[in-house]
Structures are given as structure tokens and as C-alpha cells.
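For this view, one protein chain was removed and the others were kept in their places.
Letters A and B mark the chains in the order given here, with residues in each chain numbered from 1 onward.
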Amino acid sequence: MSAASELRESYDLAVIGAGPAGLAAAARAAGLGVATVLFDEQPAPGGQIYRGVTETPLRERAVLGADYWHGADLVAPLRASGADYVAGAAVWSVSREGEIGVSIAGAARLIRARRVILATGALERPFPIPGWTLPGVMTAGAAQILLKSSGLVAQGAVVLAGTGPLLWLLAAQYRRAGARIAAMLDTTPPENRRAALPHLPAFLASPYFRKGLALLREVKGSLRIIRDVGAIAARGDGRLREVVYRSGDGAEERLPADTLLLHQGVAPNLNLANSIGCKQEWDATQLCFAPVVDEWGASSVDLVAIAGDGAGIAGAQAAEERGRLAALDAACRLGRIDKARRDREAAPHRTALRRAERGRAFLDLLYRPRRSHRIPAGDTIVCRCEEVTAQQITETVALGCTGPNQMKSFLRCGMGPCQGRLCGLTVTELIAAARGVSPAEVGYYRLRPPVKPITLEELAGLPQSDAALRAVVRS
Amino acid sequence: MAAPDVIVIGGGLHGCSAALHLALRGARVTVIEKDHVGRHASGVNAGGVRRLGRDPAEIPLSLASLELWYRIRDLVDDDCGFEHHGQVKVAESEAELAGLRARVDAVRALGFSHEELIGRDELRALVPAIAEHCVGAIVSRADGAANPYRTTLAFKRKAASLGVRFEEGMRVTGLARNGKAWRVETARDGAREAAVVVNCAGAWADRIAALLGEPVPLETWALMLMISARMPHFLDPVVGAAGRPLSFKQFANGTVLIGGGHKGRPDRDTNWTDLDFAGLAKSARTVWDLFPVMRGAQIVRAWAGIEGRLPDDIPVIGPSSTAEGVFHAFAFAGHGFQLGPIVGNIIAELVTTGRTNLPIAPFRIERFRTPAP
Partner (left out) sequence: MFQRLPDPQAKTVTLSIDGRPAAAASGDSVAAALLAAGLAQCRTTPVSGAPRAPYCMMGVCFDCLVTIDGVGNRQACLVRVREGMRVETQQGKREAGR
């Protein structure tokens, strides 16, 4: 790992994010002789899916599973590749001319790159239920991170709620770690099965089937699963005490709970791409926005390619391959290899990518989150940072506010530090529902840098340049 | 549906204000806006309601506009977030203070009394958080700030309630005489006609002027701003500095807005602005020096609006020099917000009576006409 002091002023290629896509991209590009820097804000590589893979206290491989440990196989090639890898580096800005604003150990720097690969991965979809801001309510991913990075498991009455393979994986990992889960509230809408059916053959032929089946078999016996859960609310005074829910047409039930772990899928973490103006579009199946990229990951902005889940959710294996394809294309654009070699070396990765993508359509449709869990009502908080409720948003639409960017000015919705990461999709769908139009037509927040807050001190400490001195308008 | 009397090109504050004042005088108005109302400079500026520090040509307009600001609720049924704790321009040295003194003298000599020179003690009474080294300031006590997007939308809403039609997402591609009327071509929806056209097209207004054979050397600016996370209340007036660019204010919700004149890179054909962080760093250093309380602040967002500017830094306001029935109000160079209410009124007066009481000669478009050889 490189120290901030060893950082150069400029590179051929900057890769942002050290998950599977970023690790693979940086390793491949550097291996082809491209002067490469890999920035990641975490203290160790792996992104989220391979979080802590170089340092986890859970050294017994069976607990986290073989898929997790594959992450270690990506780190070694990176270290050997000659790329500069800077951990604890939060990139807060990328300009179209390749100026990258990054904070390392409390100091901000501006670095230049001729090409940028964004590999910022995914984040969990918002899951706006009443009480979701209460202490004691977290995402399932958060529980996984605590397990992987610190060997911490939730105690007392632990309830899982939502839909998607990650919940089953977490349930299995908890079981292997000897932790107890009081119940899983499965919110998968029953009608999803019919929609997913046409894609079943591809799923059965994919590795996901075998792995999924093994997971289900592992947890089913020991886990209390309640299906077709619609209304859910977290209740408590200042912290979570119970979860209230309805299953199907049943009566309201209450579960005492100390920890509620929510999950209903993941969405691309696209704040950096958006802030550079990369074109994005609405994916009606996955119900999220994703950047528009070509088969090499090239975005609508010349400088920028996007690889991995940050370009569209397809899982860790696909992310790796897309990282390598983006690296090959970068090497070609930067003049290191010619097109013929690029295409030749890409071929096996395209094959692997196709293999990795098989079966995902089934999963996307089977675990498509419930509308009522995406579009809340009443007092349910939508914007956690500014505490804006669903009702306030709907009322503001009635006042003539037609989109999320106007909503920012009216309600401060989306103006908090998370920059819409936890409210953006909800706000778009809420406005779309209130206006009776598609989310594609409503659009998403227009984001601007810094995509993560920086201190005035960091900003003031940026080195002065002649250009900056010349660009002062009024003195 | 009857054709409009007036077509206003541009749905920023000046376009909406012109439309409102015309509607108040009984005109049928259509506003054509290429994106949506308030999308550009009008919606994202620092919101300064400022008489202080203006070019002398602008002062009479600015004074008249402030009177409208104090009655803004009557005008647009919304207080627009207008608060008035004064605007202050601080001097960091005796030399700067001497410059401010000269300025106040010059303004008073012109007959205007809104700018006052104050010393250390009064500065600290008004702005307790100002740095130790500041020696004095100019204060314009009745000035303040408002919410730019909310203001622009309030003008739009009121105008719409009086029958003004707003056509958004509609770019003007052509403008030509058709008999007694003006024919305004749009990119996706054909042409509209009206006897009168008002050009409030902001950073794109030179293109409209060029269609009329009166080109102007308009420059596109992307003036950068940034905003902090919430902080406990420490500031009432809006603060600028004599010796370096600054526009500094704290909102009621605790967030602090930092603007001042550092430029980003605009592309007016794609509505894109690239921010220049080296320039924002300069703003940050200014704030660091002037407001020590901000040294622990966090910046959560930066942005830049797209604005138009002419070489003498004052706008074009007035009738076209080549085209009868066409009027201009554009290129406010980053200080048009406070003038919005009055300029709309001036345009409405010009359109309906052919004259206005306010002195607009300095803003005539002819000043850019290259003299005939």
C-alpha cells in the first residue's frame, strides 16, 4: 500500500474503489504498463463483498464461505502489479478534465489522471419503513460488515426482514458463527415467482442455483421464516423494542426485537458518476438508476469508464470481469496496446462475464422488492438526513414540484451529507407515483461534488495554483 | 386560444418578473423557457438582496427594487425567505478601509445614503464572529438575502395565477418579423407569435440579440458557491470583503453559504459546469481568515450556476436598437437577483407606455454597437 507522501501528481489511470471490479481493473491495467493508482476509502481492500478479506478475525474459512475467500485471490495480483494503492482515500470530486479531489488522512489533494475507472460498487436499497431510523435498526449488510471486520454478532432478539439472496447468506453465516436469529420476515411478494419463472432454466444452469439451494438447506431447519410479509414497522422509544408486521391477510403480529436487519436488494452507488454528468437511466427490472455504459464500460463522459455493480447490479464475479474489460480498454485508449490485442485479451473475460451473468435475471425478478416498501406513506421518514417524511414529499408534489431537484429546494430533501444515497430512489418513485408518470421521466437528483463532505480546513489546505489565482473575478 | 400579447424568452427571475408585471397591467403573456423555471442562475445564486457595492448606474434601480422586496409578500403572495439583517463589506487593513471611505464619499456625493462607513467596534457589534484583524466596514443596513429558487417560483406562480402561460422544455431557435408580429420558432413545438418579445434569456440572451442584428459580447460565467453542514447560529448580516471575493451568509437552518466570484467552467450548450476546486480552495482560505469559527466546518456541496456577463459588468435593460417591439433584460453578471422585482416592472412600463421613470440609459444595448467606419 502506498503512503500519501508517495502519491504522484498525475497518473495515466485512476481507479476508484477496491472491490472486485477495482482490484481486477487496477491489477490488469498496471500489468499492461499503465501508470495506475487505486483509491479506496476503506482501510483495507475488498470493497463491501470482500470486506476485510485481508484482515478478518474470522479465520475459519467455513464461517464466511468460499465465495468470500475468493476476494483474497484478487488482492495478491494487485500488490504484484505495480499499481499505487492508497487506502483510506476518499475521492470527493472528479472533473471532466481528469482532476481528482481526494482526501487522505485528513488532507485534501488534487491529482490528475488521463483516464478514470469508477468502481464504486453498490449500496443497499433504501428500506423506508416506519421507525427505520431507530437505533437498533440496521441493514443486513451492516451486520455482515460487523461480522467480517470485527467478528461481532448481534445478540438478543435479532430479526431479519426483507428479500434477496444476501439475507439468506447472512442467516447462514450467523448460524455458522453460532448466533441466533429470532425470525426472518420474508417480504418477497408471492407474485414474483410467476414473473421469474421464464428465467428459471438459465438460473438452474448457473452456479447461483447450486449455491442458493445449499444456503436454503442450511438455514431452513433452524430458522423461523414468516412469508409474504407486507406491512412492517419498527417500534420503540428512542431505540428498537419490537417489530410489528402483517403476513398475507393475517392480523398484526408483534415480535420483540433488539436488532432489526433490513435488506431488499442493492443499487449502484452512482454519486460520483452522477456528479461528473455521466448519463444514467432507469432500470425497470431492478428498479434503480444505473449509468449508461458500452461493452467496455465507457460512459457518456469521455474520461470515465465504470465497472462493477456501480455500472449496473450483476454481482461480484461479473464485477471482476468488467473491471478487466475496462482496464483493457483503458490500456488501448492510453496507447499501451492496440485494438487487436485488446479484443484478443478481452475474449476470455467476455465469456466469463456471460457465465457470471447467467441466472441473474431470475434472481432480479424473484427478489424484486414490494412497492409498498419502496414507496412509503404518511409519517415514514424518507430523507433520513433532513428528516423529511413521505407525506411532506407528496404534498410538495401537489404544490407543483415535479422532480427531485426542485424537491431539494423546497424541503431540503436530498441536501444532507448522504447526498441522496438513502433517499434518492424513494423520492424518485414517490414523485413518480404522485404524478402518475414513470420514474424514468421524473429522473434523479443532480449531484455535485464534493460527493463526500470535506472540511473547510482540507479545502483551504489545497495547494495554490496559478490558474486559481487568475480565475478570481472580483477583487 | 388567443395569441399572447407578449412572449417572454427565458423563465429565470427576470423573465418571470417581467411576465408578472405585464400581467398586472393586463397583458396576455407566454413565457418560453428552454429547461424549467429557475433552472439556471436565478435558482442557484447566493440570494443576496444587496444595494451595497453596486455600480452607480445600478443604484437607483437597486433602491427602487429594495422597496419592492419589503413588500414582496404583497407582490407574489410569498415572503420568499427574505430576511434583512444588513449587508456588510469588511476591510482587513487601513488601506482597504481608506478605499471603503472613498467609496462611501463617492456614493453620498451622488445623493445616496444607503452605504455607511463603520469602525471596529460597530463592526464587531454587527458581526461578532469576524476576525480580529478587520478594522471596519461599509454597512447597508436594510439589505439582506432571500431564497433564490423559492423567489423565482413565487414570481412564476403568481404570474400563472394571473393567466401567464409557461412553456417549459422549449428552446427558441428563431426570431423573425412576420408582418406586424414577431414569430418565435421553437425546437420542438413550432412557432408562436406576439406583437412584443422580451429577451430575458440570461447566459443565452446574446443568441437572441444576434438574431435581431444587435450582437453583444456576452461571456458565460459559472460562478461557484458552496454550502456547509449545519452550525450553531453565529451570523445575521450577509458579509463580503473589500480585498477579496466573498459572499458569506448563514441560513436560519444553520447552514453557511460561501460564494464570491471564483469561476468554474461552464458549457452553455449542455448546461454543464465543471467546478474548479483550486478556486474553491481560495474561497475556503478567505473564510478561514475572516471567520475563525468556521475552521471546523464541513463543506457538503459545491455548485455553479450559468450566468451571462458583459465587459462593463452591468446588464442590458431596455428596448432593442434594431427591432421594434422587442425589449431586453439580461447579463446581470452575478448580481441580478436583487434587481429582479424592479426590472420586471421597468420592462412592463416600457412595453405598455414606451417609457420608464428609472434611469436606464447606461444599460442601453447600443453601447455595444461598433461605430460605423
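The rule we apply is simple: a contact is a pair of C-beta atoms (placed from the backbone, for glycine too) under 8 Å apart; a residue touches a chain by one contact, two chains touch by 3 or more.
Treat the numbers as computed from the prediction; the structure is a model and nothing was measured.
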Hey, which of B:Pro56, B:Gly174, B:Gly296 or B:Pro359 is the one touching the hidden chain? B:Gly296
Would you indicate which residue among A:Pro190, A:Gly238 or A:Gly436 is in contact with the undisplayed chain? A:Gly238
Which of A:Leu7, A:Val153, A:Leu216 or A:Leu334 sits in contact with the chain that's absent? A:Val153
When the complex is taken as a whole, what residues of chain B touch the one chain not shown? 229-232, 234, 254, 292-298
Omitted-chain footprint on chain A covers residues 41-43, 48, 51-52, 55-59, 90, 106, 123-124, 133-139, 141-142, 145-146, 149-156, 177-178, 238-239, 258-259, 269, 384-387, 416-418, 421-422, 452-453, 455
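What we mean here is this: only the chains that are shown with their structure count from here on.
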Taking each chain's centre as the mean position of its Cα atoms, how many Å separate chain A from chain B? 40
Which positions of chain B touch chain A when the two form their complex? 36, 43, 147, 149-150, 153, 157, 221, 223, 228-229, 243-245, 253, 260-263, 270, 272, 274-282, 284-285, 287-288, 294-303, 334
Across the complex, what residues on chain A touch chain B? 93, 95-97, 99, 101, 110, 277, 400, 402, 406, 409-410, 412, 415-417, 419, 448-450, 453-457, 459-465, 467-469, 471-475
